[in-house]
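Here the complex is missing a single protein chain, while all its other protein chains stay put.
Chains here go by letter, A and B, matching the order in which they are written, and residues are numbered from 1 within each.
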Amino acid sequence: MHLDPFELHRPTSVEATVRLAHELHGRFDYLAGGTDLLPNYKMHLNLRPHLIALHDVAELSGHSPTRIGAMERLAAIDEDAAYRTAYPVVGDAVGEIATPLVRASGTVGGNLLVETRCFFFNQSYFWRESLGFCLKADGDKCHVVPQKEVCYATFSGDLAPALMVLGAEVEIAGPTGRRRLPLGDLYDAKGDGIRRLAIAPGELLVAVHLPADAGSWRGRYRKLRVRPSFDFPELGVAVAARFDGARVQGLRIAIGGVEPRPRQFDELTRPLEGGALSDDRVRELAARLERSVRPVHNTFLAPDYRRRMVGVYVRRALADVREVRAG
Amino acid sequence: MASTAPSPYRLLGGRIPYVEGPLKVTGRAEYTDDIKRPGMLVGRLLRSPWPHARLRSIDVREARALPGVFAVLTGERYPTPFGVLPITHDETAIAVGKARYIGDIIAAVAAADERTAEAALARIRVDAEPLPEYLDPRVGLQKVAEPIHARGLAGTNIQKEVVQHFGDVDAAFARAAHTTRVRGVFAGVTHAFTEPLVTVAEATPDGRLTVWSATQVPHYLHRSLSEVLGIPMHRIRVIKPEVGGGFGGKSDPLPHEIVCAALALETGRPVKILVDREDVFYTNHGRHPTQNDVRIATDAEGRILAYDIDALIDGGAWSSFGTVTTYYNGVLAMGPYRVPNFRYKGRRVYTTKPPSGAMRAHGGTNIRYSVEVALDQLAEELGVDPFVLRTRNALPPNSTTVNEFRITSTSFLACLEAARAASGWDATFRKLPYGEGMGLGCGFYISGSNSPIHFTPKMPQSTVHLKVDMDGGIAVHSMQADIGQGSNTLLAAIVAEVLAVDLDRVHVQRVDSDVSPIDLGSYSSRVTFMMGNAARAAAEELKGKLASAAANLLDVAPEELELVPERFRLRADPSRGVSFLEALHRAMEHVGALTATGSYQTRPVGGSFKGARAGTAPAYSFAAYVARVRVDEETGEIAVRKIWAAFDCGRPLNRLAVEGQIEGSIHMGLGQLLGETMSYRGGRLLNPSLLEYKIPMPQQMPEVEILLVGGDDPEGPFGAKEAGEGPLVATLPAVGNALHDAIGVRFHELPITPDRVLRGIDERRKEGRVWKGA
Partner (left out) sequence: MSSPDRLRFRLNGQPVAVPCEGARILLDLLREDLSLTGTKRGCDLGTCGCCTVLVDGRPTLSCLTLAALMEGRSVDTIEGISPPQGLSPVQRAFVEHGATQCGFCTPGFVVTATALLRDHPHPSREEIVRAISGNLCRCTGYTKIIEAIESAARETV
């Protein structure tokens, strides 16, 4: 399968990249690892005439305990045993992304910004044309929930929930300079499977920053999928907690793989802070989370099953972090 | 037991690395897509976006006018129907008049490069009138407004109906002490070989056509090309390079192969068609979606009195192997047990979906699952151990089934004993905690089809030619198709065994219809048995010629000689002899290179009623598998932890290959059980990709303990029977029955996805039925 021709750009600095992005407004995609973009391009999904490859922008690479460059390869994190020990929730998540071969090219920024997915979107041009195109590419209707306004494509990255519960921020560069925002705010709360990001199209994700206290949180990420490799998450649950003796001092839960964006549920976890994380409270929290998500039938597993697994996965992930504390 | 006895043979019975292994591990093995011919064009196929449509007109003028386009073909150019079975030719190379599924080929182009070819496809204007979709085979049982094929039964979409009755089933049920019934529902699954479908064709000015193709059955392709293109077979040369897996999916002559040849004829240039992965899913010919109803009657001790089976089979758009499938879904239930009364009704119905066909353990897999689950259920209802139940019913050796299958060798009882002992069954079954379980599933499969899909039934099913020249190197020719199962290796090993030479003396030649004598290829698990016997016969003939020459040199009678490595010697006086090469050179005097031919033809077996030949085989394989599983009761996830695989393939000739077939079969069986499914929305395949078609990963493979317990088969080469397909069928019911032991739920619908597991657990609990205290 060939790619349609495009013009390939290889800027060498963040500033040059952003400038180029401004000039090419709406007519380009950033190319990072390519493991998500190139399959989509081969399927003729939302092609643009320009690709801006980020491989030569030195500032985007590398990682330290508190910063990961957007172009850092997933394998580099996966192979860093010290990093994974320091942030087990990130280690869990990165180690379960796709396959070793995808992680060898795929990047941290690419996984955070991975295109939302849907059985009716991730198909060839022939397939989509034969059904009638969808809202997210070339068409004007949704085949999952028939209507003309909202796209239900699912956020399918693994890293976002894991980094969110550690309080990560993202560094964004744009034509007017740089800014930082909480990772959760990168995803548009008012958006959908198409309008999914809260940043402007020309802006560039430069790095992810972890706060100084990130290492004091104990976290786990649990991923639901049919096979233990290759598959995108049908559900991803990240939890992080801090304990003061028997009392849970801080508790965060973020969920991906079920809706167009990853979501953190502080409004449900905050009331538990300061108390003991008893089995009853965990059960009640899990049940509330189960009711709070709305998966639709656009992935392999049935939505009612995925929703039911929210409760199971939350309970198990919390049991894991309680055990770590006990240990 | 054969597994512990030392092999009496020098090579056979050992672990023989595949002869082409060094080429494959270095990337030097040549597959069809590796072939590049000077001036080669790219062929691409326009596929139907409609599940069912009348093609009113196809305007190709704009496509043909595009620079770089050499030919555009539509169905009318080569309208001769073809199909793998001579009695059901209902396919055309390119759709004529109607498109019958999403993915059906409606036009083809040859162009200078891929981009031009695709641009040309986009310029073909098709005026089509959508017709009613028929997706549910139940609908097609009645008269329909627009039958998919004119040849459907009396205005319905029924492609084939089989009704068989042996003995008196109603009387057996009337006197039965116990009866049980199950309904199995099976999603379609597909082969998903790693090498996509691909063909290269070239027509040359000498009037000949050469076709290289990834095929399991070069001979049927050869015939189909000749019939559809109207060119005699002697002007067509079919070459089979290495084939990257088939599992039945490359055994039909496929339309893209014929289209590729047609484009080569039209353009006078070499053409390659590489079918991309998505289109491989549409080409399909995989295992049929099936619903089967199985009723079993027994006496009070669980002895089987009768089977009553009804199968409804979703055929997709074409017949393919479907007539055989329709028989197999009944008659392959005849073993490994004695079934004195048998009734079967099978119907295969055309639907407007990608065609189903033959896939590993064709016709025997789904019915085997239902029968074995029903027997497990029966054992439980009767309070009889599942092993005891099977032992009581085992088909004896040298017997005849009620539908007149001739059973010769069977080590089924030895399989049962081996699996029971190795798995620690007696100490474990029903004694594991809730969520863990053990189950038994058994298997039975043909070792080659006795009545092949053959056009001249008096011809042998396999022929092998040998040629040996000055230095004693032996060239072996045969049209058998190595598709990774190791048949080239077996062919070389048999020749080397008989002639007592090292394996590297023997060179199996690439399949090439110009020089390879006919063998019917790789399907129905026929190769070891049939090619093996032919190879043995050829080698014996050559050995006889050499022995005569040696005897002549030594001035003794040939019968006084024995052949040991590199030497003919006197039995009575081993110090007297001549070397292999001396004998060879004497034999070559005045004749030149020595040649020999061996062939194999099954002896006639089976009854004389309509359909009697379906399922007849010169021998059958038998199996007893025990699976150990763990179920996560909260998530419904299944972990298959270990499989004890006791298998009767007669004498295993290459243990490495037999083990590889069993391990690979278990993997493929688990795929169908755990998650592989051709998932449709309407006529549209939802998951035509290796990402969403869930082939199991290495983490999902259980430990496999292989127990080869077969005794020598009287007619198999060196006592061997098949090991390529039979090893799959026992896998599924072993796991299905283990799931019941784990959580008390019977699963009748495949694949058994985690949500189905949870639903099963929920339903059982809702009914208040406790299992193992949970």
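Throughout what follows, contacts are C-beta pairs under 8 Å (C-beta built on N, C-alpha and C of every residue); 3 or more make two chains touch, one makes a residue touch a chain.
What you see is a predicted model; the values in this text were computed from it and never measured.
When you scan A:12, A:64, A:85 or A:99 for touch with the missing chain, the hit is A:99. Checked against the hidden chain, the listed residues B:63, B:704, B:742 or B:758 yield one contact partner: B:704. From the options B:247, B:282, B:307 or B:568, the residue with contact to the chain not on display is B:247. Although one chain is not displayed, chain A still touches it through residues 1-8, 10, 31, 34-35, 38-39, 42, 51, 53, 55, 75, 98-102, 104-105, 228-230.
Taking the whole complex into account, chain B touches the unshown chain at residues 15, 17-18, 20-31, 33-34, 36, 191-196, 242-247, 274, 276-277, 483-486, 656-657, 659-660, 663-668, 689-691, 695, 697-699, 701, 704.
Throughout what follows, only the chains that are shown with their structure count from here on.
Per-chain Cα centroids separate chain A from chain B by 43 Å. Per the touch definition, chain B reaches chain A in the complex via residues 47, 49-50, 102, 114-115, 276, 278, 634-636, 675, 679, 684, 686-688, 691-692, 694, 696-697, 699-700, 753-755, 758.
Interface of chain A with chain B (complex): residues 1-2, 4, 119, 123-124, 126-127, 129-131, 224, 226-231, 300-302, 304-305, 308-309, 312.
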